[in-house]
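Here the complex is missing one protein chain, while the rest keep their positions.
Just so it is clear, A and B label the chains in written order, and each chain counts residues from 1 on its own.
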Amino acid sequence: MRHLLSTADLSYAQANKILDTAKEMARISEGPVKKLPTLRGRTIVNLFFEDSTRTRISFEAAAKRLSADVINFSAKGSSASKGESLKDTAQTLQAMGADAVILRHSASGAAQRLASSHWTTGSVINAGDGTHEHPTQALLDAFTIRKHLRGGTGDLRGLTVAIVGDILHSRVARSNIHLLNLLGAQVILVAPPTLIPLGAEKWPVQISYDLDAVLPLVDAVMMLRVQQERMNDFFFPTAREYSHYYGLNSDRLKLMKPNSLIMHPGPMNRGLEITAESADSARSVILEQVTNGVSVRMAVLYLLLAGAPNEGGDLI
Amino acid sequence: MSVALSAVDISRALTRIAHEILERNGGPDSIVLMGIPTRGAFLASRLANSIASIEGREVRVGTLDITLHRDDLRLRPLRALVPTMTPLGGIEGRNVILVDDVLFSGRTIRAALDALGEIGRPKSVQLAALVDRGHRELPIRADYVGKNLPTSKAQSVKVHLSEIDGVDEVLVETTEG
Partner (left out) sequence: MTDYLIDGGVLAHGKNVQVLISDGRIVEIDRIVSSPNAVNAVRVDARNCLILPGFVDLHTHLREPGREDSETVESGSRAAAKGGFTAVSAMANTFPVADTAGVVEQVYALGQAAGLCDVFPIGAVTQGLAGQALAELGAMADSKARVRIFSDDGNCVFDPIVMRRALEYVKKFNGVIAQHAQDPQLTKDAQMNEGFLSSRLGMKGWPSVAEESIIARDVLLADHVKSRLHVCHVTTSGGVDIIRWAKARGIQVSAEVTPHHLLLTEDLATSYDPMYKVNPPLRTQKDVMALREGLADGTIDVVATDHAPHSAESKECEWQAAAFGMLGLETAFSIVQATMIDTKMMTWSDLADRMSTAPALIGGYSDHGQSLRVGSRAHIAIVNPTRGWQVDRDLVASRSKNTPYHGMEFSGSVVATFFRGVPTVLDSKLVRSNNGN
């Protein structure tokens, strides 16, 4: 594999390979040496058509820790240019000799489009495409769950994970559903019916509208961010009613199993989908997700870029 | 293609190296053997067994994956990472003996020294290699050598170990062109 576009493209072996590699990266990151020569001489471009400081910083830290040269290219505000900019920008980066493009874009499928075009020959890593996927987020989530509930090895068989909130617009949810299934976990989606996509009944998940009924069953709960703009689009009556039924608050914490995890891809709307008490509770691994994000992204960069150009990528 | 070391030769060489290590370090207690995967790791555990049977005491042994510390990854096929395993007690203040199968340019060992640096600060670092085939590109030499094998650059040295290859032997091949 030359690109990482979707967790749906990963095989079981590939997913485990990424997580195992990330474990090594995490081990090294804990040591005194913060910089490895692994990707010296490689050029990695952070091509962000959409603002996401945390994702960009995470990829940048991962690339720099492996000694790659990083170019940050913010192409924001190009929605008016009707998308030609993706082609033009990619060709520019190609001319600059980019070995990999980390692409964040508001259009679903943008990463796949770039990977299948002739605009660039480098690897394409999807850092979030519209409401489609965000594969490294799912990988870091799986890594975090595995570390806490499976001793850092093996798959996630026997675990139940709830994804709660705006499934309809969530790229994090889509990537997680594929990957959690691949690793053997059971997934329950919890949201008001308006935020579950039509057609989701054919996904390999269970669907529930009742968070209180689901919480006692789960080993981990992923709370999704509720975007402000959903409020004005009739997806739910009021923020207050949403929080009342789907917010993770202290009463609901009590429904959860003792060792279960609270996760959030960030940034959080404290008080809306999650209360401060839940976010900061002992079960919360939200900050650790951020740390693990760097290790997982180091692993992805290593596996996609470290080998000889024509032989690299045999591992994933 | 010719056999440079037979199974018996390899066994004899390792036993000799085990004795040399013990002699130089005054016994097994200060020692940590760190094998460099893949075959260096098997050699390290064989050395550990050998020392244990000589001394009647266990010796600390671990593995050190150096892949991420290489600066020539672009020139070779991608390899999977092997977990680095440090023995209980770590390497702090110990005499670490790096174990590899073939000593060639010295770049692997340079990377190993970097990799070691992130685990701790040993008292000394020594190097044991089953075969030294020359052609060093860095100021690195082995403290313990199974066999010096003068080769041309056109030749390649293949170490086979029963743990992974089913047989113990060292072959020298002359590649055409």
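Here is the rule we go by: contacts are C-beta pairs under 8 Å (C-beta built on N, C-alpha and C of every residue); 3 or more make two chains touch, one makes a residue touch a chain.
Note that the coordinates shown come from a computational prediction; the quantities given were computed from them, not determined experimentally.
Counted over the whole complex, the shown chains touched by the missing one are A. When you scan A:42, A:132 or A:225 for touch with the missing chain, the hit is A:132.
Shown as candidates are A:14, A:92 or A:108; the residue that touches the absent chain is A:108. Within the whole complex, the absent chain has one touching residue among A:1, A:200 or A:255, and that is A:200.
On the side of subunit A, touch with the chain left out of the figure occurs at residues 82-84, 86-87, 105-110, 112-113, 116-117, 129-133, 171, 174, 197-200, 202-203.
In this section, only the chains that are shown with their structure count from here on.
If each chain is reduced to the centroid of its CA atoms, subunit A and subunit B end up 40 Å from each other. The touching residues of subunit A, counted against subunit B in their complex, run 17, 20-21, 23-25, 27-28, 31-33, 36-42, 66, 302-303, 306-309, 311-315. Against subunit A, the residues of subunit B that register as touching in their complex are 65, 67-71, 73-81, 83-84, 111, 114, 117-119.
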